[in-house]
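Shown here: the complex without one of its protein chains, the others still in place.
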Amino acid sequence: MSVYNSFNYPDVDEKIAKEMGLKTEEYELAKKILGRNPNYIEIGIISSMWSEHCSYKSSKIHLKKLPTQGKCVVQGPGENAGIIEIDGDICACFKVESHNHPSYIEPYQGAATGVGGILRDVFTMGARPVAAMNSLRFGTLDNDETIKIMDGVVAGIAGYGNCFGVPTVGGEVFFDECYQKNPLVNAFALGIVKKDKIFLAKAEGVGNPIIYVGAKTGRDGIHGATMASEEFSADSESKRPNVQIGDPFKEKLLLEACLELMKNEYIIGIQDMGAAGLTSSSFEMASKSGSGVKLYLDKVPVREKGMTPYEIMLSESQERMLMVAKKGFEEKVIEIFKKWDLDVAIIGEVTDDGFVRLFWNGEEVAFLPADPLSNNAPVYDRPYKKPEYIEDLRSFSPLKLKKIDDLNTCLFNLLNSQNIASKRWVFEQYDYMVRTNTVVIPGSDAAVIRIKESRKGIALSSDCNPRYCYVNPKKGGSLAVVEAARNVAMSGAKPLAITNCLNFGNPEKPEIMWQFVEALEGMKEACLALDTPVVSGNVSFYNETEGKGVYPTPTIVMVGAIDDVKNTLKSSFKSFNSHIIVVGKDKYEIGASEYLKVCHNLVAGDAPEVELDAEKKLIDFMVDASGRKLLNSAHDISEGGFAVALAEMTFENEIGCEVSFNEDVRDDFLLFSESQARAIIEVSSLNLEKVEELLKKYGLFYMIAGKTVGNFISIRNKGRKIIDVNILAAKYIYENAIKGKMQ
Amino acid sequence: MKAGVVVFPGSNCDHDCYHVLKHVLEVDTVFLWHKERDLKGVDFIVLPGGFSYGDYLRCGAIASHSEIIDSVVEFAEKGGLVLGICNGFQVLTETRLLPGALLRNRDLKFICKNVNLVVSNVNTPFTRFYTPGEIIKIPIAHMDGNYFIDEKGLNELIENEQVVFRYCSETGETFDDANPNGSVDNIAGIVNKKGNVLGMMPHPERCAEEILGNMDGFHIFNSVKKYLKGGI
Amino acid sequence: MKIKVYVKLKETVLDPQGEAILQSAKRNGYDFIDSVRVGKIFELEVSKTENLNEKIDEISKKMLANPIIEEYSIEVGE
Partner (left out) sequence: MKIKVYVKLKETVLDPQGEAILQSAKRNGYDFIDSVRVGKIFELEVSKTENLNEKIDEISKKMLANPIIEEYSIEVGE
């Protein structure tokens, strides 16, 4: 082992294993699997593979409970991204992933490389990315640090996505103090792929060459996966050199080259190098195929002099891919990448011995069994326990809430709330139109894109109300799914499947683990009820700083399809003198609402009831009614309740409304309750009768509440005017709340 | 008529332009690869939007040194029709086929939104289907669209009626509030002296189909098509 | 050999980036700063070649700077 010795690596012991993030038991397990003490390169590899981020060791047993089967599912969880059928051969390939910690350390690059990573996950499978979204959580904008982080994160997402040429068509932004030192940046991408052109991470066929393509390997992000698997501390500062720089131009070239390559039959399998770089890509490919690989690490294109095997295996340099080509086609593959000015090198070959063997200048420097290390990674059934704060929150009694006389001001305050206000400052920095498919641009409930080869369209919405998840993680998990589904249905599309990004605190704390288990249970129930399986996802634990966790935040992205994209609906009033119908029953639920937070500075009570049956009916009705072209527009009722939803519908075309109720309830509850399974629809007189018939057919509770008229928003109850505001005034507040803070 | 869409590494509106020409206007259309010099007999060239070479130097600067550009310049000098959209406009100023330069947006941010434009020259092969002073809506999506030219140059542009589009309000005023990026004199698009080369920051290919809710950009491509057919 | 090419906007061209930094500096209490202009440096590592100076001048003029809006200067290092 003279080559190995030349690197002067230290001998591996428990201390070194610990420094790399392995627990004592894990180190023991590693020795048992190997039947010997690992060397330094090997222990580095094992510790990355077994990090929470790569191994899912705390979440695995729970994730198994999620429904993953369904008529539309072509590829469920386990590959780089999930795939569902949209129209015959035409499939959608999508996933959401977190880049939270890097985005706190260096907001621009952290967010940018998050986008780069998720795009690669999608085009690795042979899909051309056609839409991106992002789900963001920050501290509140009264804080300079938050402003700086948000400015950087949004610029980073824009910088990467715009240059790459994928439209960023939607997303969400939520603000709360709990994210001050631990923002969440979840990036989503969706691509289109033909069913017979899907590529998987396979390494088959003894002797087939393993080819490295893309950017050169540098010392970026070494041990990034481990960093994502730890709590944040003052010490994280010292880990800063881990930051990776994104190169969207190179990624664009990589995309075009890969898609050109995939048109031919030159390759067997392909895998992007994401977290833990060459380590996880090579092990995954070998273990999935039950084969083995030899890698000649000195052949890897490097950016810096003197890089060692350890560094090469653990680098997280961006914009790189590993592929297995068919023997004899190497030159064809190389030619295509040369055409696109990309680095390409044959760095190894497929074997059948089940081992990953690493060579340096002809000598073996590491030797690890692929399958045992991937599949016998530690798995934990961590203890969980209901936290005490839950009971405290439940003791809240809504009826004791102080009454507010001036409800107009309440409405203005809600429209001015960062969580409700227009996110235009964010989305206008994103090119949401490139590729000319965007039929519904940001600002409506769901984004809708057309597919040029089909009549169908794809609708997308990203949702999660972390406050609901905090007060009741199980309901919160369900509500994230149903809200996303409802938003998709508002455009007229049928919700089909979800991907999720589960952002939680430290799973070693039983209270956090409880939140996780409960939220997952809620998600599961909703997915089953709506028949929207989970096809991909990602878990991000350790979202804590100095012992304080973020709200449990299971981000859901729902993907749906609309039969004829020409029938797509938007969520703004379309014409004067149409009828406004409120669908769904209000239970006047005010717990955990935006109203409670904004107007009473309270986070208390319980989340609204989950009404899976009613949600399903509402969705089916929407799909049916929009398919028959019976509706002018539709908007669901969510944060801020009826009054906010109604106001939002008036803004785009500046069409006002007059509605009246006759209810025995406090005015503020009537206006701002966040009861679920509700929507506002706009119907022309011509279609009123047919719509009523259809609502009855679906057994939906509804009420014809008023008409579109004027340039004001007017709401009465029992004859009294409780809201009367000018649209332009309301719109000004809504449009400027975030923009004003960011300037 | 035969159209060619140039593909630089990093072009990302190439397929969008191709789609509009080929499938919406049903024109024979080919891609032109940046490493080649052969224009494949086209009589209309589009330099599409995107981030050629990542726009890592100045926008369009590296692209202006690619092989295909030598042929494009020759083609333009002989009177061939060239349309540069967004990054394509930046390439055209970098090659000096069009005067001036495009600087970083005044607010230093990327801007994607619909803007109103007033058409101030309808006598180009690109704008024959607009009426003088017509207000149209076309989206912009750029980081560096802040058109700059010195005073002498500006006067020349105006004198020769080279300004084709200006950013304006819904009612056509070209005041500063309607200027999204700080361009001199609200300039959004210009032609060369001969009128055969148009550069514009807004994206007409993004509003040339019914389903996208706006057809205002369609007329530019259609104008070129009719012009080349000798129709107008 | 190392060569540095400095490129900056001409005085007559507005520099919004410099302006933004100036404003932000003032807001943060650095009020002794009166103006900020932002430029670029290209650090080139070059091998010996004939007419090096001319060639560097050429690439500066043609690629690294745009003479319509920018001016440049060249510094030849060790």
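Chains: A, B and C, in written order; residue numbering restarts at 1 for each.
Here, contacts are C-beta pairs under 8 Å (C-beta built on N, C-alpha and C of every residue); 3 or more make two chains touch, one makes a residue touch a chain.
The structure displayed is predicted, hence computed values, not measured ones.
Engineer: Which positions on subunit B touch the chain that was left off?
Structural biologist: 53-54, 56-57, 62, 65-66
Engineer: For the chain that got dropped from the picture, name the residues of subunit A it touches.
Structural biologist: 105-106, 109, 215, 218-220, 240-241, 243-245, 247, 249-250, 303-304, 317, 341
Engineer: Please output the residues of subunit C touching the missing chain, sorted low to high.
Structural biologist: 6, 8, 18, 21, 24-25, 28, 30, 32-49, 52, 55, 59, 63-64
Throughout what follows, only the chains that are shown with their structure count from here on.
Engineer: Quick one: report the Å distance separating subunit A from subunit C, using the average Cα coordinate of each chain.
Structural biologist: 41
Engineer: Taking each chain's centre as the mean position of its Cα atoms, how many Å separate subunit A from subunit B?
Structural biologist: 36
Engineer: Multi-chain contacts only, two chains or more: what residues does subunit C have there?
Structural biologist: Nothing qualifies.
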